[in-house]
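Okay, here's the structure, questions in a sec.
A single protein chain has been removed from this complex, and every other one stays in its place.
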Amino acid sequence: MLRTFRIGGIHPPENKLSAGKKITALAAPKQVIIPLSQHIGAPAQAVVKKGDLVKVGTLLAKAGGFVSANIHSSVSGKVNKIDNALDASGYKRPAVFIDVEGDDWEESIDRSETLVKECTLSSKEIIDKIAAAGIVGMGGATFPTQVKLLPPPGNKADILIINAVECEPYLTADHSLMMEKGEEILVGVSILMKAANVNKAVIGIENNKPDAIAHMTKLAASYQGIEVMPLKVKYPQGGEKQLIDAVTSRQVKSGALPISVGAIVQNVGTVFAVYQAVQKNKPLFERVVTVTGKAVANPSNFLVRIGTPINVLIEAAGGIPENTGKIIGGGPMMGKALISPEVPVGKGSSGVLLLTKEESVRKPMHDCIRCAKCVNVCPMGLNPAFLMRSTVYKNWEMAEADHIQDCIECGSCSFTCPANRPLLDQIRVGKSKVMGIIRSRKS
Amino acid sequence: MMILIAIISLGVIGIIGALLLYWASKKFEVHEDPRIGQVQSVLPGANCGGCGYPGCAGFAGACVKADSLEGMLCPVGGAPVMAKIATILGKEAAAAEPKVAVVRCNGTCQARPKTNKYDGVKSCAIASALYGGETGCTFGCLGYGDCVKACNFDAIHINPETGLPEVDEDKCTACGACAKACPKNVIELRKKGPKSRRIFVSCVNKDKGAVARKACANACIGCGKCAKECPFEAITVENNVAYIDYTKCRMCRKCVAVCPTGAIHELNFPPRKEAAPAAPKSAADVQPVASATKAPVAETKNEVVPQATEVKEETKK
């Protein structure tokens, strides 16, 4: 009996069209747009100005606070301007525009493919290196990694969980990374274990990737304390709290951090970035992105420089299909619909999904028939139908009493609703409202 | 006999119940200042919260408690209601200026071309949490009518032709519910002005001039001509957008005449005798012509000015 999380969950069609495709490295485009807010927290502060010459890996912007991250150049060339640009958030925010000239890397970066296993650095040195490299959670949450590794006083981690679940339909970036960079990932896990001072790590992989499970299990045999755990397929297993429940049967309480149950969760893409940062001195400026969709000619996994406009990726996968109705940054469950294909790839972009016009349009909604399917699928044990009602009627006390602030915005409720009710749309509004009320009460 | 017993027993039960109720009403009586009830009875009872207190009862309580009525205003009832409250409480009623809600966006369907289609719930709160909006302007009105839903007085409606909300000045009580509901902060409460005459900048776009102009033909491009023209220093330009301070504005209308994009609106003024287009409505009408002639979007502010004024003069002739 395979393990999985215990409350709710759904089984959307997997549609892993690009599974098994080799990772192809894309050349740098003519111009990159590197946003200064690619992470949760304060935007980074630019340290370059118009006309500056930069190399691949040059620091462009310094972290703007404790919860923030450094940003490095992904190309070599000249800074064209620092201006507002439309990014995946749907708003115009500051970004650095760089005109590409050649491909000149910073000398400190080790560009060889050789595996470096030895790591003699101390925990603090590792964390400093991670912070310097600007690494953030690459599963999509984009939370700065070094912050996660520094537990608040009084807490002690005893297990490191590697999120290789990739429960979003369509996406295969993490899967392909495991198949090709397995050894590097395992070294990265050992480094993170040292940094977080734990001696046990579990790599959670869903059972729909048997090749990755076999490959990683074989490799992990020679690393101490690392175990590969196959998990039963169920969305949203990649949610932090759900994954901890699935792997350890510990449930993080409402409002608490994973560290409160002794767990640290890192995405497998993040682990690879940690390996590169610590062993190869390579800051985070490129990542694997899946470009996929039923109408896409050539669904692929690309290694992309951050800041590359998404239409460059789509061209490489065979161009924009005729009847494209929606372009999504990320997976279909939690990804964001993009306004234009000129939006650049960010640190958290795990995929680009193109939906056809027919797939894009929502069906008309109907009155709630209280079938309770949303209640059955909610992985947080909430009642989405009631939360939506509380939000629509602005009954914030009731919404808070029903734990609206615990919603992880996985979208299972809206996915399931037979009446096509926009449950998550409304809950999101209610959640931010209630969180604001809670914050103002605390201060 | 049976009847007698029934009557007596029921009567006794009734008397015991009455005594209990009497005792309870004495024992658990809540002392409340009777003036609160009196004040509440003269309030409109809309519970709109425009005064800043939770409903009319809360406002009444606050009025009774307060030392003076200064700064206390029921926006719905206005000065007459405040005068009544003042007589009840024996305090001075502070004079407050009447205000009205003003929509500071003129990004009509024609002026602001759509760049994408929104397919979510028709709610400004949800759409603005998701992204900048259906047009190139990420600051302006979204047009899904959260303000209309928030209004308790049926005073604001979306005009289907422009896609923008319009305020019914006679019904508007300046309670501020629409301004609070607007996630883009497009709606502002402004002084109603003598004879309801008002001048304001109908744009909140903070993008640079060229970007704003590209997104919307009616946008304020932050050129600063109005600020230079204003004899009373009522106009400030910050973040590429002009703002008229209504406490300083003397309604000379010079700024309206110099605005190259027609972003400054004047309301309820008599038609002008000479120079510049008269009513704000026609200023809005001019813009589609400007975009129809496909005037190239000017790169610098200096170029924009002659072009747009040219068009205006054309229509005037």
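Going in written order, the chains are labelled A and B, and every chain counts its residues from 1.
One rule holds for everything that comes next: contacts are C-beta pairs under 8 Å (C-beta built on N, C-alpha and C of every residue); 3 or more make two chains touch, one makes a residue touch a chain.
One rule holds for everything that comes next: contacts and distances are computed from a predicted model.
Colleague: Between "Cell shape determination protein CcmA", "Ion-translocating oxidoreductase complex subunit D", "Extracellular solute-binding protein" or "Simple sugar transport system permease protein", which matches the UniProt record of the unshown chain?
Modeller: According to UniProt, the chain not displayed is called "Ion-translocating oxidoreductase complex subunit D".
Colleague: Can you say which of A:169, A:188 or A:430 touches the chain missing from this structure?
Modeller: Here the residue in touch with the unshown chain is A:169.
Colleague: Which residue from B:130, B:210 or B:237 sits in contact with the chain not drawn here?
Modeller: B:130
Colleague: Can you say which of A:316, A:375 or A:437 touches the chain missing from this structure?
Modeller: A:375
Colleague: Thinking of the whole complex, not just what is shown, which of A:337, A:352 or A:399 touches the missing chain?
Modeller: The one listed residue touching the chain not shown is A:337.
Colleague: Considering the whole complex rather than only what is displayed, give the residues of chain B touching the chain that is not shown.
Modeller: 114-120, 126, 129-131, 134
Colleague: Residue by residue, what part of chain A touches the chain that was omitted?
Modeller: 7, 10, 12-13, 90, 169, 241, 245, 251-254, 256, 320, 324-328, 332-341, 353, 355, 357, 359-363, 366-373, 375-376, 378-383, 385-386, 402-403, 406, 409, 411, 414-420, 422, 424-425, 428
Convention: only the chains that are shown with their structure count from here on.
Colleague: CA centre of chain A versus CA centre of chain B: separation in Å?
Modeller: 41
Colleague: Residues of chain A touching chain B in their complex?
Modeller: Result: residues 84, 86, 89-92, 336-337, 339-340, 360-362, 422, 425-426, 428-429, 432 of chain A touch chain B.
Colleague: Mind pulling up the chain B residues that touch chain A in the complex?
Modeller: Within the complex, chain B contacts chain A at residues 115-116, 119-121, 123, 125-126, 129-132, 138, 207, 211.
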